[in-house]
Structures are given as C-alpha cells and as structure tokens.
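Omission of a single protein chain aside, the complex is shown with its protein chains in their original locations.
Now for chain A:
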Amino acid sequence: MNQAWKKQGINIRPGTVITGKWHQHRYVIKQKLGNGAIGSVYLCERNGHYGALKISENATSMTVEVNVLKSLGKVQGSRLGPSLMDVDDWEASRNSTYSFYVMEYLRGESLSGFIKKRGHEWTGIFMLQLLEDLEHLHQAGWVFGDFKSENLIVLSHPPKVRWIDVGGTTQIGRAIKEYTEFYDRGYWGLGSRKAEPSYDLFAFVMVFLNIYYPKRFEKGTSPKATLLKKLYDVRQLRVYRECLKKALLGNYQSSSEMRHDLLHAMNHARRPVRSHNRSDRRDSGKAPLAEGGGIMLAALFYYLSSFMLP
C-alpha cells in the first residue's frame, strides 16, 4: 500500500492483450494516453471499438472513481464525464493483479490549444458550456472538485468541452476529495474545502486564468489582491471580468446564476468589443478583428441555436 503512492505509471507495451479476470473481455493495448496520480490511462481496442483503459494497483481509489462514473452516467440531460464501459481486474502475473476500468475514449485537444488555434471568441462559448454542465452536476448533488485545465478536453465537431478524470468528484456537503493548489480556493484563502457549487465556480475561473497565464503565478503576500490584479490584467477576459470576479469571491450560489450573468455580459458586450478591435487594427495593422467579432457572433449564434433545435 505504501508503494502505491509513489508516482510511477504502469508500463504496458502496445500490443499487449489484457483479459479481464471476472468478465473475460479482451482489450488490445494501443498506446499510453497519460499518467496520473492514481494510475495510467491507455488507448485500447475491443471488437473494433476504441476505449480508454485506466489501470492501477490501487483498487480502492479505482472503485471510488468507478462509483462516480456510474453516478454521473445516471444524470439526465448532459454527458458528464466519459461513459463507463467495463470494470475488471487483470492478473498480469501470479502475484501482480491490477484493477482497471474501460471508459469512452475522448479524443480532442486542450482548452488552451484550441483557443490559441481557433480564437479567443471561443472562450465565452466554452464558459457557457461548462457552466451548463456544472449546473447539471450540482443539481444531481455533486461537485467536480478537481476542476482544472488538464481535466478538460475539447472535442472538435462541433467544438464541445468535456470532462475527463472525475477522481475529485465529491458529494455536496462533504470534504473535497482531490484538488490542485492553483485551482483551490482554500489555498488562496478564499473559502473552505467543503464541496459546494461555489467551490467549482472558483476553480472554473482559475481554468480561464490559466489559459492566459500558462505558467500560473504565485499567490504573494496578499492572495486575493494578486488574483484580482491578474484577472484585470487580461484584456481578452474583459467582457467576463465582473462575473469572474464575483465567482472568485464566492458570490454566486449556483452555476445557472453565473451563466445567466455571463450570457448577459456577452450579449451586451458585442459592439464595444468590435469597435475596440477595429481601432486595434488601425493602430497596429494586426489581426483582422472584424472577422474575429464575426466568428464570435457566429459561435454565439451556433451555440444559442443548439438550444432551440434539439
């Protein structure tokens, strides 16, 4: 048990066949997708279908994650986290058994990668998507907990941000199971580590700050002042600034409340953003900003219309 905490992945060679001890399903390992604190994740194939197989020595933590995935699978209206396909053990040799589970393989790119490529106009869209999912999650009695950039992935057609790694997901009212300092309001001295919707909303803001501060930043002697300064320094977040600030300070009780404010800010900020952009262009002759505004409009239209056409 002591050893399990050393941060070392489990190395399985591509081509290895993993056969479940209980259900006898066979998975062919294709490649490693990532390493985490608890285990390693591999791309695998069974009967021509791909899946993401997470494997670990720690049956306890794996069971906790499987419980969360099962609960999330029951939430109506949104696909929260990857869907769960199988849970089993692998007897790699006579005295080494691993726990694994197979989930939906989410193929995409990082939030910041996508935004860099396709434009900052998408930032607001992803905010709305995430808040909508968070609202469903919170309604179902859960808090995501370890909400951070690494745990988000953007699928392409159409662009949709999804959650991976639900290891920190905690029932509302309990102590947050897993967190990452930069995203944790307790670390910033701005609240407790109790699982409440506002805990996720704080981390949510940090995800978007992280896009503009990829190296993150120190909290300094006055953490709250540092945070607000960093927020105000990002020009691209200007439209959302007041909402984000309110979330950092824990003044939103629900995601839907924050989403409502954001949507309002976005709808009313369109014109100023474009005119500012235009003047930018005149000054520097840089990016074609009218086009940027156009993309934002199109994206917003696309997003809004996705509600009307079920």
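One rule holds in what follows: a residue touches a chain if its C-beta (ideal position, glycine included) is under 8 Å from a C-beta of that chain, and two chains touch if they have at least 3 such contacts; residues count from 1.
Please note the rule applied: contacts and distances are computed from a predicted model.
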Identity of the absent chain, which is to be given by its UniProt protein name, from "sn-glycerol-3-phosphate ABC transporter ATP-binding protein UgpC", "Sarcosine oxidase subunit alpha", "Acetyl-CoA synthase subunit gamma" or "VWA domain-containing protein": "VWA domain-containing protein"
From A:97, A:156, A:222 or A:267, residue that would touch the chain that is not displayed: A:97
Contact partner of the left-out chain, one of A:10, A:28 or A:66: A:66
Contact partner of the left-out chain, one of A:19, A:156 or A:192: A:192
Those residues of chain A which, in the complete complex, touch the missing chain: 1-2, 5-6, 22, 59-60, 63-64, 66-67, 70, 87-89, 97, 99, 173-176, 181, 186-187, 192-195
